[in-house]
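Of the protein chains in this complex, all but one are displayed in their positions.
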Amino acid sequence: MYTEKVMDHFTHPRNMGEIENASGVGTVGNAKCGDIMRMYLDIDDNGVIRDCKFKTFGCGAAVATSSMATELVKGKSVQEALSVTNKAVMEALDGLPPVKVHCSLLAEEAIHAALWDYAEKHNIKIEGLSKPKNDISEEEEKPEY
Amino acid sequence: MYTEKVMDHFTHPRNMGEIENASGVGTVGNAKCGDIMRMYLDIDDNGVIRDCKFKTFGCGAAVATSSMATELVKGKSVQEALSVTNKAVMEALDGLPPVKVHCSLLAEEAIHAALWDYAEKHNIKIEGLSKPKNDISEEEEKPEY
Amino acid sequence: MENKIYLDNAATTKTRPEVVEAMLPYFTEKFGNPSSIYEFASQNRKAVDEAREIIAKSLGADISEIYFTAGGTESDNWALKETFDAYASKGNHIITSKIEHHAILHTCEYLEKHGCEVTYVDVDENGVIKLDQLKKAIRPTTILISVMFANNEIGTIQPIKEIGEIAKQHNILFHTDAVQAYGQLPIDVNELGIDMLSASAHKLHGPKGIGFLYIRKGAKLHSLIHGGAQERQRRAGTENVPGIVGFGKAVEIAMATMEDRKKKEIYLRDKLMKRVLAEIPYVRVNGDRSRRLPNNVNFSFQFIEGESLLIMLDMNNICASSGSACTSGSLDPSHVLLAIGLPHEIAHGSLRLTLSEENTEEEIDYTVDKIKEIVDKLRQMSPLYEDFIKKRS
Partner (left out) sequence: MENKIYLDNAATTKTRPEVVEAMLPYFTEKFGNPSSIYEFASQNRKAVDEAREIIAKSLGADISEIYFTAGGTESDNWALKETFDAYASKGNHIITSKIEHHAILHTCEYLEKHGCEVTYVDVDENGVIKLDQLKKAIRPTTILISVMFANNEIGTIQPIKEIGEIAKQHNILFHTDAVQAYGQLPIDVNELGIDMLSASAHKLHGPKGIGFLYIRKGAKLHSLIHGGAQERQRRAGTENVPGIVGFGKAVEIAMATMEDRKKKEIYLRDKLMKRVLAEIPYVRVNGDRSRRLPNNVNFSFQFIEGESLLIMLDMNNICASSGSACTSGSLDPSHVLLAIGLPHEIAHGSLRLTLSEENTEEEIDYTVDKIKEIVDKLRQMSPLYEDFIKKRS
């Protein structure tokens, strides 16, 4: 079902984890739909993404797209990162099954959400970035055991 | 599908053939339905069936019931022959498949038709015998090549 | 002959050993459910896709147009019932022929009880559909024309391309029951203008219980069998993987050997016909002499009844079939033989012999000898023959 690249990024995710005191953190998706991605960005004073980490609740494609997205934005400027599209993520993974395309969109959104957080925290405006819509805080249901 | 007895009477039919100047001949059935039976009776002056022969156009069961019917009436008096029922024919054959029961009825009718013919020719009335309904002459269609 | 001579390949065929071979691993080794996501099952998904590809290619169709079913009957039911359902807003009229298989005719009867109007077009004395009648039958409410590719009893091949053109001109869907033709004749659904096509594996040396319906892209039919998302949500139920794999293999072989088989079968068929016609009086061949399935012979022997003939052939190790009422459990003889204008008693005396490439010339000669003997014996027993001879003399 998945390409080798997807499987590789799923089983050996790059940059999985947290960044303490990150410059920006963004969480998108929704447990209801089965996918939540969180991106941590460490951005230096020149606006270059020094480090990027992720955590993901979701399917194999969700993990792989998160992993690949971190790879693609690392070392890039904020503006460059902004133009990393879901298509770029998919291409870098040698493609996704049609039913999984939404995972790559989520990865794009997660980066945007983290950048938005960074911009808010630092009180700057990033050209072409609007408030992300899919935030985990919008989620209604809570786990209950 | 057929019992051994049926198969035996089908493959080695008893009394198959014609009787010249028979005392009575009866033909029942209808080519349309795929079954025609003709019975020839040779009846002596005491009203005993000396000989009985048949010709049949029809399925295995039709042939076997004809054959068995001739066996059952041979040597019998006209009155006795009249009481040879389709059930008796079926029992003597160890049974017939349900869809073939009509063949045994046809055999009963064929005997009746031959007896009727005998009665008419000899101007006698046989107690309990009515004019057979299924005569080949009622058939509409004729073979046409 | 010691060995059985099987001349009933229109009823069903022997599954080829290569086909069984191909199926076997999918029972006990690669037994996974193709819908499962683990690797172990994905090989089955692949096997199903490969079979689908072989079949699509054999028809000039796209793989997305082939839907596996449990056989020709289900495919026929699906095509008719779901066209009726999906195109209700356009109309409720279906055109078919009088000589279709019961899988079509009984489905039509069912639909008639549910508001469908069906026109049953006549065939000529050779079993060829009357195209002018078909054209005249078309109404604004006609949603489907369903005419079989080749008849299962008398082997007549229909003018499919012409029907396809008529259907297209009037923007009507065209379904063909190709259960007998598929694997015997080359079929290109695009060339012939076919929108739906039914086939069944066991008629071409594949396994029983598996078939397909080809549905042209754009035809809007929904599922006949509802449930899981199998077959792109159009035919629910866990895929019969061994059956599908076997079907694919059978088609692959059928397509590769078609020309050679055809030649051999036509040679034997024609020899059989010629000898019977030359050596037995009062017999006719049913069906078209030239527009005919390579493996089909159908005779009517006057004065005798088919079931008796079959049983006696059986006792001589020859497997054949008849349009006699007695063999079907109904009272009337074959509707096909009646539709080509045979009187009942001649229809009753019919014999169908359907060959395969496995038959030998020796078998054919033996069969003719036996038919001769048996027909003669049964005629001696027949009151109809007696009358005929007496009248003649």
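So that you can tell them apart, the chains are marked A, B and C in the order they are listed, and the count of residues begins at 1 in each.
By our rule, a residue touches a chain if its C-beta (ideal position, glycine included) is under 8 Å from a C-beta of that chain, and two chains touch if they have at least 3 such contacts.
The structure presented is a predicted model; accordingly, all values stated were derived computationally and were not measured.
**Student:** List the neighbours, among the chains on screen, of the chain that has been left out.
**Tutor:** The undisplayed chain, in the complete complex, is in contact with A, C.
**Student:** Looking at the whole complex, which of C:172, C:241, C:272 or C:364 touches the chain that is not displayed?
**Tutor:** From the options C:172, C:241, C:272 or C:364, the contact with the absent chain belongs to C:241.
**Student:** Just checking the interface: what residues of subunit A touch the absent partner chain?
**Tutor:** Within subunit A, the residues that touch the unshown chain are 2, 7, 10-11, 13, 16, 18, 27, 31-38, 55-60, 62-63, 99-100, 136, 141-145.
**Student:** Which positions on subunit C touch the chain that was left off?
**Tutor:** 4, 6, 8, 11-17, 19-20, 24, 27-28, 31-33, 35-41, 69-74, 76-77, 101-104, 106-107, 109-110, 200, 202, 207-210, 223, 225-229, 236-243, 307, 310-311, 313-314, 319-321, 327-330
We adopt the following convention: only the chains that are shown with their structure count from here on.
**Student:** Looking at which chains touch which, would you call it a line, ring, star, complete or other?
**Tutor:** other
**Student:** Could you tell me the distance, in whole angstrom, between the mean C-alpha positions of subunit A and subunit C?
**Tutor:** About 58 Å separates the centre of subunit A from that of subunit C.
**Student:** Calculate how many whole Å lie between the centre of subunit B and the centre of subunit C, each centre taken as the average of the chain's C-alpha atoms.
**Tutor:** The computed centroid separation for subunit B versus subunit C comes out at 40 Å.
**Student:** For subunit C, jot down the residues that touch at least 2 other chains.
**Tutor:** Touching at least two other chains: none.
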